[in-house]
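To keep things clear, I will list the structure first and then write my remarks on it.
The complex appears here minus one protein chain, its other protein chains still in place.
Think of it as A, B and C in the order they're written, each chain with its own count starting at 1.
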Amino acid sequence: MYTEKVMDHFTNPRNVGEIENADAVGQVGNAKCGDIMKIYLKIENDIIVDVKFKTFGCGSAIATSSMATELIKGKSVKEALSLTNKAVAEALDGLPPVKMHCSVLAEQAVKAAIYDYAKSNNLHFEELEGFDPDEDHDHHHDIEDEVENCN
Amino acid sequence: MYTEKVMDHFTNPRNVGEIENADAVGQVGNAKCGDIMKIYLKIENDIIVDVKFKTFGCGSAIATSSMATELIKGKSVKEALSLTNKAVAEALDGLPPVKMHCSVLAEQAVKAAIYDYAKSNNLHFEELEGFDPDEDHDHHHDIEDEVENCN
Amino acid sequence: MKKVYLDYSATTPMKKEVIDEMLPYLTEHFGNPSSIHSFGRESRKAVDNARDQIAKTLGAKSDEIFFTAGGTESDNWAIKGVAYAMKGKGNHIITTKIEHHAVLHTCEELAKEGFEITYLNVDQYGLINLEELKSAIKENTILITVMFANNEIGTIQPIKEIGQIAKEKGIIFHTDAVQAYGNVHINVDQLGLNLVSISSHKIYGPKGIGALYIRRGTKILPFIHGGAQEKKRRAGTENVASIVGFGKAAELAHESLDGHINRLLALRTKLMDNLLSKIPYSQVNGHPTKRLPGNVNISFEFIEGESLLLSLDMVGIAGSSGSACTSGSLDPSHVLMAIGLSHEIAHGSLRLTIGDFTTDEEIEYVLEKLPPIVDRLRQMSPLYEK
Partner (left out) sequence: MKKVYLDYSATTPMKKEVIDEMLPYLTEHFGNPSSIHSFGRESRKAVDNARDQIAKTLGAKSDEIFFTAGGTESDNWAIKGVAYAMKGKGNHIITTKIEHHAVLHTCEELAKEGFEITYLNVDQYGLINLEELKSAIKENTILITVMFANNEIGTIQPIKEIGQIAKEKGIIFHTDAVQAYGNVHINVDQLGLNLVSISSHKIYGPKGIGALYIRRGTKILPFIHGGAQEKKRRAGTENVASIVGFGKAAELAHESLDGHINRLLALRTKLMDNLLSKIPYSQVNGHPTKRLPGNVNISFEFIEGESLLLSLDMVGIAGSSGSACTSGSLDPSHVLMAIGLSHEIAHGSLRLTIGDFTTDEEIEYVLEKLPPIVDRLRQMSPLYEK
């Protein structure tokens, strides 16, 4: 089901935890959908010098959180904003179709954190136009080969 | 499916053949239904001194013909008339439900032969009242656990 | 790596006696039971024998047992078969909110065709309310279908009482006994059952074979049309080897039923009690006593089921969860929702089901491995404040 990389990041997630005086915090998802991601950023001179996450969710949610934090660590805020869910999924050698939405969540969590950063620092990023961190991404629907475990 | 007795009478049918100057001949069934039984009787002093049959039909049809001829051989015409299909079936240790109608045919064949005998000798038997040797006994219907071989 | 299988409700390994019984029918005795030659007769005899074996376990007559491809087909057949046979009389069907999808989705299909379906509520333990059932019955009610025991939380319904109500009202009563069969005593006469769905792969038999018990005189149309197999009521060349395996599995289950129940209960109690005491913020789902002997269903707050299952799998423990995240669908299990769990608690549910090959040592292993895994996932959870 999952690639080795996913399992690796699930088993040994990088950057788990919280940052005490974080410069930005973003949270997306809700318990109803079964996934919540929270990302903490430490930013110096527009560079993400530290990042931590906490995730309530499936293996893929944890692995994508882990990979997303790895991918933005040390990058500029600008660069982090260009992170796509596809890039996260690819970095994990792919995700099962039903689990692609978890990578969307990771992308959104990063954006939500930077949104928070932008707000408290009065910055404006083109990439965040139209972005609403509280929007409920009803990402679970229209999944083709959904498997209900009802045995 | 069939009892040993049925198989014995099917494999070694008694009284197969024709009687040249038979005193009576009866035939029932038709090729459409898949079974025809023809019975030849030699009768002396109202005693069936010889009997032969020819049957076009299934294993059970052949076995019941054989058994029926055995059961009436040496008997009086009266006694032969009292032969029931049940008696034939029982003498064979039973028949599968779908094959009970073959024993009916055997009973009918005996009756048809005696009918022929009665007619040519101007005799009257109570047991034959209402009996019509040419009637088409649509015996195959309403069989409960019919098995169609369609594989 | 050590492997501990605790997902017996999903499917069971076969017993050796079952495989041994099947093998001749996978090899030399391969005839089609409809054929009249010796190859066919050999198969026919085997099918008839299995039918006898199964009838005996239910207190039924052999000609009331009809083989199907599994529990799902049995459920589809029972419900659609009665609905179409009885539609002259009425179009109302009563079921529950916690049925298996084989029942629920079939009812939903019938609803599209104009049948009216009442879905009974269940209480926090998963039990239906007999008064609610009684008042749901109407003039046009043609079928009551209530599962014997639930596959997720293991709750056993008051089947005998339902059977009495159905009988009084002259309504056909079907039960999906796929999980109960082999784990609970079932006698179709004592319980007033008209139709019972059972499945082989839940009782140490092969997959892909099941049966529908049909009480003599029950109005039901065939579901699969074709050859005259199963007394013209279920077409298709008989799955001889699997039927033989199912028959043997049923016989074995029936013979050892009390021992089986007692053994499972002891292991179940040990596992459940210890998990509850070792892991804070945990709760049992389902009924405390009216439940399948091998069923454990626990919710651990703050964590999600799939990541729990994956973590368990990595130490060789196989379980299941009612979390939607195992399925990619939005809502967690309809059963957990129906007993009133919040989404969050439902997502953190774990089902461990014990079976005949489960050992005390395996239970110990789970008790050792599971608590630290829960703790680790909680440490990662934004919902958990230690």
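Assume a residue touches a chain if its C-beta (ideal position, glycine included) is under 8 Å from a C-beta of that chain, and two chains touch if they have at least 3 such contacts.
A quick note: this is a predicted structure, and the numbers were derived from the prediction, not measured.
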{"item": "Omitted-chain contact residue, chosen from C:30, C:125, C:281 or C:365", "value": "C:30"}
{"item": "Residue among C:78, C:252 or C:309 that touches the chain left out of view", "value": "C:309"}
{"item": "Contact residue for the chain not shown (choose from C:13, C:59 or C:371)", "value": "C:13"}
{"item": "Sole contact to the chain not displayed, among B:62, B:88 or B:104", "value": "B:62"}
{"item": "Identified contact with the non-displayed chain, of C:38, C:187 or C:262", "value": "C:38"}
{"item": "Touch residues of chain B, complete complex, unshown partner", "value": "2, 7, 10-11, 13, 16, 27, 31-38, 54-59, 61-62, 98-99, 101, 138, 140-141, 143, 146-151"}
{"item": "Residues of chain C in contact with the chain not shown", "value": "3, 5, 7, 10-14, 19, 22, 26-28, 30-32, 34-40, 68-73, 75-76, 100-103, 105-106, 108-109, 199, 201, 206-209, 224-228, 235-242, 306, 309-310, 312-313, 316-320, 326-327"}
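The definition used in the following text is that only the chains that are shown with their structure count from here on.
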{"item": "Chain centre separation (chain A, chain B; CA means) in Å", "value": "87"}
{"item": "Between chain A and chain C, centroid-to-centroid distance (C-alpha), Å", "value": "39"}
{"item": "Length of the line joining the C-alpha centres of chain B and chain C, rounded to whole Å", "value": "54"}
